[in-house]
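For this view, one protein chain was removed and the others were kept in their places.
Let's look at chain A:
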């Protein structure tokens, strides 16, 4: 048995969407716990316990879950996704913020953005929350370095 902790958008039909691929791959759903009272940032934590006999099947299920928009937080209690908070200083908007976010989203997902622009001539400061697979953090740091060189930004990462 495998316990999968995911986060779903709080919209009708979301739960059904993620349960479908599980049965499609021939795994048995043992239980589903839907913790509406722990909703955070419009997302509801859901714990699904499934019975699955081989690793390949599990991998396919996880991939499909993500395709259906679920964020996988933990598998059998082990962290899958981590939150990384980052402050960005520089001409954040003028250096094409859309492009910056798109490139980060190729590795992780920018979930939240808080921006202060004190004056058009002065550098802005932004706070981002990025949700990312733990094993992709190095890749993300490498992208930060690239963006720093290219756009003159400064990324301040959270300690973890």
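Basically, a residue touches a chain if its C-beta (ideal position, glycine included) is under 8 Å from a C-beta of that chain, and two chains touch if they have at least 3 such contacts; residues count from 1.
Operating definition for what follows: contacts and distances are computed from a predicted model.
Choosing from "Homoserine dehydrogenase", "Membrane-bound hydrogenase MBH 2, subunit Mbh2K (Hydrogenase subunit)", "Thiamine pyrophosphate-dependent enzyme" or "Iron-sulfur cluster assembly scaffold protein", the protein name stored in UniProt for the chain missing from the display reads "Homoserine dehydrogenase". Touching the missing chain, out of A:60, A:95 or A:125, is residue A:125. Taking the complete complex into account, A:158 is the one of A:28, A:105 or A:158 that touches the chain left out.
Per the touch definition above, the residue from A:19, A:32, A:89 or A:109 contacting the chain not shown is A:89. Residues 85-87, 89-90, 114, 116, 118, 123-127, 129, 154, 156-159 are the ones on chain A that touch the missing chain.
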